[in-house]
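Below are the structure tokens for one structure; questions will follow.
Taken from a larger complex, these chains appear in their original positions, while the remainder are omitted.
Labels A and B are assigned to the chains in the order they are written; within every chain, residues are numbered from 1.
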Amino acid sequence: MPTVYDVTTWTVPGNPSVTAYTDIGVVINSIIADVKTQQPTQASKPGAVIYIPPGDYSLKTRVVVDISYLTIRGSGHGFTSSSIRYNAGNTSAWHEIWPGGSRVRVENTDGQSEAFLVTRTGDPRLSSVVFSNFCLDGIGFTPHQNSYLNGKIGVRVGTANDAFRIEGMGFVYLERALVVRDADALSVSGNFIAECGSCVELIGSGQASKVTDNLIGAGYVGFSILAEQHEGLLISGNNIFPRGRSLVHFRNTNRSSITANRFHGFYPGLVDFEGVNRENLISGNIFRREMEPWGPMQPYNNGKDDLYGLLHLRGDANMVTSNLFAYNVAAGSVTPAGATPTIVLVASGANNHVSNNSVSANVAVKAVVLDGSTTGTKVLDSATAAQFQSYSGSYTLRATP
Amino acid sequence: MPTVYDVTTWTVPGNPSVTAYTDIGVVINSIIADVKTQQPTQASKPGAVIYIPPGDYSLKTRVVVDISYLTIRGSGHGFTSSSIRYNAGNTSAWHEIWPGGSRVRVENTDGQSEAFLVTRTGDPRLSSVVFSNFCLDGIGFTPHQNSYLNGKIGVRVGTANDAFRIEGMGFVYLERALVVRDADALSVSGNFIAECGSCVELIGSGQASKVTDNLIGAGYVGFSILAEQHEGLLISGNNIFPRGRSLVHFRNTNRSSITANRFHGFYPGLVDFEGVNRENLISGNIFRREMEPWGPMQPYNNGKDDLYGLLHLRGDANMVTSNLFAYNVAAGSVTPAGATPTIVLVASGANNHVSNNSVSANVAVKAVVLDGSTTGTKVLDSATAAQFQSYSGSYTLRATP
């Protein structure tokens, strides 16, 4: 019983004319059906590997993964910048014009949004599905190439899952790269996810997961990393570059870590908390905010002004410490005009702890601002007296000397 | 001279009836013997790859690895929760019931404890042995499925070693998952090690090693990570979930780092120092302690009470900084009854440095407690005056304002 499949050598029963090059979706669905046929017994379903060698493959039909222990892997995330190319003018002399590696062109002529949908009902949850080292390329955006819109989703996990791995993948020019609902012990590591509307969306709920060691950069409309109702998520060691409406966005997420990352963005709200988020740690990160330097993207932003904060905090008992904030926006470009930019805004909540942070800025800034609704915030060594502003009477300040 | 072997196609000389499915141990030992035969010359022993495709394999005979540069790799760590299944009642309608991927059932009918023993005497130390991306499944515990006892060890490295890699592996339902003696420059990364009595035990001595980017959770009786007499160990970027007698346990370990991890446990002593440990850094971690929420495990704990500390520190000149401690135990469940729980206990040693930590708790706690034997501890911005207690007269306190 072979358990290692190659998409280029598989013949679809009853449909021998289709190939991985004409519709890799049909091929992979057929392989999954074969795995199920070969592994009929509850007591032995070890799964399989589906290998995608380097090549250009069209995906016209959505893949549905509904078995555990399936690894879909290629040999190369094949990222190249489609954004630079689409904005470059005449590229007829270029060596190559598309992403490469094990590249799946997400075409979805079947009317579906997803290239890969992972879903199963019943018990147990799907376990240990792996996406590794291939490229999901959404090809183009509409109505224009800087919109980040095309309705395409690279991978969507629609039901609760355990011990999934997304590793070494490339995602490019998708409206949504990776969407995972109700993750437990998910690992998203070593990926290259860029020039997508949103990159990593952990929705619904989740626990004990990690997003580590990735290179990520979303479009101006979306999230580089979104976590919704997660508990104990670890976001560490990522280099997250522009653009992204926000680079890390927490929505009602608790006891999670944002540590040792590099954040670079062109708008306020690099890290953005929504709802009530409790007992999160934001430590050891660089936050770099500067102005959009690239002409084609200068018409766009995330709609937030400089009073929003590079870090916009909502919730209780979060700790913000040992971060370096580096702000560089020409005085005339600050919005609202004439405002003093905010670095850390504690927008709501109780007992937040902001300590030992450093701010470097080309203009005068408020390093820490407390909303009138906040209570019990401690601000220690994170703002000079002149850099601190509270609209609440409930706080403790030890100004940076 | 082929150097890539597949366990499913290898025929054991003189024993053609055995297969990887009936005893993968015999097959791998036979392959290793062949590698030795093929590489007789001291000047050229590049080693080999032994590949385990997805499948269910019985290991009845212990494998002994005594050559350098051997990679044993599969295609899938195949974790699923056996603990949930064993406690689930009737699972006859479940899609699948066992772990999967490249799954080795650790049966050891040979009377040995280990699935894999790595050992060699003489010079040089074994180098660059790799275990990658397969599953070691201990199948069940005795006398009951929540005991974490079965005498089985997944991988034991018994002699000094250099540049080993344990990567992308799955270990489940073993009494001891991974035991490495006298490691130098060991890398344990990207693994899923859970529902084992102990997960990672670095014993004897060791230096310049790392345990990074793993998902780990031991049983209530064992260690998630143990390090004994290590120098310069880096434990970073791990998501370590319940349970574990302790999540990181240092025994006479020095100049090592515990940074940017997420710790979640149900008992005191999440990070536990034993003996004399010098100049270690514990920085940027979340420590989450709550009550055991799951009925089947509520009868068990690690025997420690709430005065032990979430962090139990012993040794000299350690630095504890920039950590967030989140404690949530119902007042009536604190032990000893009526006690004020301790968050950081400096239990012994001189010149420890505890600075810039934040504590969130649902009950009044002592954020930092100094044992009467301690001297010269500095406690800065880590406890309010009310949250601090010293039984020693030798310390410096700057209370959190």
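What we mean here is this: contacts are C-beta pairs under 8 Å (C-beta built on N, C-alpha and C of every residue); 3 or more make two chains touch, one makes a residue touch a chain.
None of these values were measured; they are calculated from a predicted model.
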| item | value |
| --- | --- |
| Full count of same-sequence chains in the assembly - 2 placed in this view | 3 |
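Basically, only the chains that are shown with their structure count from here on.
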| item | value |
| --- | --- |
| Distance between the centres, which are taken as Cα means, of subunit B and subunit A, whole angstrom | 29 |
| Subunit A contact footprint on subunit B (complex, rising order) | 53-56, 75-81, 84-85, 88, 91-103, 170, 190, 192, 194, 213, 215, 217, 236-239, 241, 259-262, 264, 283-286, 288, 322-324, 326, 356, 358, 360, 381, 400-401 |
| Residues on subunit A engaged by subunit B in the complex (per definition of touch) | 1-4, 42-49, 67-69, 71, 73, 120, 122-124, 127-128, 130, 162-163, 167, 185, 187, 189, 207-210, 212-213, 232-234, 236-237, 255-257, 259-260, 278-281, 283-284, 316-317, 319, 321-322, 351, 353, 355-356, 378, 380, 396, 398 |
